[in-house]
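In this view, the complex is presented without one of its protein chains, the others remaining in place.
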Amino acid sequence: MTQVLEALRPYLLPAARVVIAFLGLSLIAAAMIWIERKVLAHLQVRLGPMRVGPHGLLQPIADVVKLLLKEDIVPAGADRFIFLYAPVISVVAAFTPFALVPFASNDIAPDVNVGILLLIGISSLGIFGIILGGWASNSHYPLLGALRSTAQLVSYEVALGFAIVSVLLLSNTLSLRGIVEKQAELGIWFVFLQPVAFFILFVASLAETNRNPFDLPEAESELVAGFHTEYSGFRFSLFFMAEYTAMALASCVATMLFLGGWQRPFASIRALDFLDFGLPLLIFGLATVWFVKEIFHAVSPTHRAVLVVFAGLAAGLTGSLFVPGVMEAIGGVFWFLLKVFAFLFVFIWFRGTFPRYRFDQLMRLGWHFMIPVAIANVIFCALGLILAQRPGWNLEGGVWAGNAATLLVAILLAGRRRYERVV
Amino acid sequence: MTFYQASFYFFAAVAVASALLVVTRRNPVHSAISLIVTLLSVAGLYLQLQAEFLAAVQIILYIGGVMVLFLFVILLVRLEVTVRQEPFNRQLWIAGFAALVLLAELGVAFYLARGGFSLPAAPPTALQPNTELIGRTLYQNYLLPFEIASLLLLVAMMGAVIMAKQR
Partner (left out) sequence: MVPTSHYLFLSAALFTIGVIGVLTRRNLIVVLMSIELIFNAVNINLIAFARQLASVDGHVFAIFVITDAAAEAAVGLGILIAFFRNRETINADEIDLLKW
C-alpha cells in the first residue's frame, strides 16, 4: 500500500492542481451565469434575477438543475453517436488549455516551450464541436448556423495569430511563463507597447467565442439558436459551459500576453506595496459588509440563511488574509483573477452595448480590416525593434514609432468608403 | 516498459486504427473524424520525438485548417447525402494485394537495414530550443525554399478561390 503511494507521489500535486483548476473553472462558469444576467440587467436599468436567492445569488443552481432535469431529445435521423459527443469535443477543447496557463509565479503548470501555440491550437479544436453538432442535428438551421460560425471562427483566427506574433516579437519566447516574466523584466506591460495588437486580440477573441457583436450564429432572432438549436438539457449546458470557459480562456490569454499576468500594476513602485495586501482586504471586506447589511433587509428566512452563509464565507476570506503566509501564496493568483474578471466584465459590457454585425459585415471586417492591420502591426513592430537598436532610440521609442505607422494604416483602412452593390 | 515507450505504442496503435477507419468508412464525415483522430495521434508522436514546435504546427494547421476545410466542403456541398453508394471500386482486391506487397517490401527493407539506424542516439536536449533552431535554419539555410513556399501558397489560394467561385 505504501509502495503504491510512494509510486503515486510525483503525480499527487499535479492531480490536485488539475482538480482545483477544473472545479474553479466550473465555479467561474456557474458564477458567470449570475454575473452576466445581473450586469446585463443593470446596464438595461432593470434588476435581473431577484427571487431565487437574495439578489438572485442562487440562480445558477436553479439554472443548472433545470437544465439537468430537461428531457434529452435526440432528433430523428440524426447521427446518434456524433450528436451525443459533439458537445464533449467543445468542452474538452475549452478546458484542456488551462493545463498550460500559469496562474502565479509558483504555479506548477508545466512550462511548455511552445505554450502559446499549443494553447491556441487546442482551443481552436472547439470548431469541430460546433461543426459536428450542427451537422449531426439533421436540420437546416443548425447546419447553416454551424457553417457560419465556423467561417467566422476561421477568419478571426488569422488575425488572432498575427496579434500574438507581435507580442512574440517583443518577448522572444513562446512559453507563457516566459512572456509574463519578460514583461516583469522590461518593467512595462505589453499593452502599453502594442495597443493595436491588444485591440485586435480582444476583437478576435470576441469573434472566436461567438460573443456580441459577433454572435450572429447563435442569436435567437436570426437562426433560431444556431448550431445548438436541437440540443436540450445536459448537452446544451455542455455547450454553454464550453462557451463561458472559452471566454475565460480568451481573458487569460489577454491577461498573460498584454496585462502582465500575475503582477501587480506598478510592480516596481515600492510606495504602492500596500496594494498587495490592501486591495484583497478591501474587496473581501466590502463584500462582508454588504452581505451583513443585506441580512437586515432579507425578504424571507431562506434568503436570510443564504446571506448568513455568504457573509460567513466573505468574513472567512477576509480573515484568512491575516494568516501569515497566505498573502504570498495567493497574491499572484489574486491579481491574475482580478484581471480575468475585468475582461469578463468587458465581454458582458460589450454584449449589453453593441448591436450585432450582419454576417457579410462581419466577414468584411475580419478580412478587409483586421487581417491587414494585424499584418501591418507585425511588420511595423519588427521595423520599430530594428529602429530601437540605433543610438539615441530606446525600446519604447522604437516600438511606438512602429505603432504610429500601424495606426496610420488602420485609419486609412477604416476610412475607406464602401459602396454597396445595389442588387 | 517506460512511459516513453508505452506512449509510442499507444499513439502508433491509435494512428493505425483510425487510419484504417478513414479508408473503410462509408460516410465521408466519419472518415473525416477518423482522420482528425489520426492527425492528433501523429501530433502526439511528434511531441514524443522532441518536436514540440511541429506538434503545435500540426494541430493548428493540419487539424485546425485543412480538416476544417475538408469538413466545410463535405457539409457545404452536401456531399454526404449524395454518396450512399458502394464504397470500394472494382480494383479492391488487386490494389489491396499490391499495397500489401509494398508494405512487405518496405518492412523487409527496414528490417534488413535496422543495423544502419543504430547510430548513437543524440542526447534528448539536442534539438532544444526547438523553435529557435527551426527559425534560424529556416531563415538562414533554407530561405529560398521558404520564399518559394509562400509563393506556392499564394498561387494555391488564388487557384482555389477562382475554381470554387460561382460563375
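Think of it as A and B in the order they're written, each chain with its own count starting at 1.
We take it that contacts are C-beta pairs under 8 Å (C-beta built on N, C-alpha and C of every residue); 3 or more make two chains touch, one makes a residue touch a chain.
It should be emphasised that the depicted structure is a prediction, and the values quoted were computed from it without experimental measurement.
S.K.: Name every displayed chain that the left-out chain is in contact with.
M.R.: B
S.K.: Which parts of subunit B face the unshown chain closely enough to count as touching?
M.R.: Output for subunit B: 4-5, 8, 12, 15-16, 19-20, 22-23, 25, 28, 31-32, 35, 38-39, 42, 45-46, 48-51, 53-54, 57-58, 61-62, 65-66, 69-70, 73-74, 77, 79, 82-83, 85-92, 95-96, 98-100, 102-103, 106-107, 110-111, 114, 117-119, 121-123, 126-127, 130, 133-134, 137-138, 141-142, 145, 149, 152-153, 155-157, 159-164.
Please note the rule applied: only the chains that are shown with their structure count from here on.
S.K.: Using the average of all C-alpha atoms in each chain as its centre, how far is it in Å between subunit A and subunit B?
M.R.: 31
S.K.: In the complex, go through subunit B and note every residue touching subunit A.
M.R.: 27, 29, 33, 36, 52-53, 55-57, 59-60, 63-65, 67-68, 71-72, 75-76, 128-131
S.K.: Can you tell me which positions in subunit A touch subunit B when the two form their complex?
M.R.: Subunit A residues touching subunit B: 79, 82, 112-114, 117-118, 120-122, 124-125, 127-128, 131-132, 135, 143, 146-147, 150-151, 154, 157, 174.
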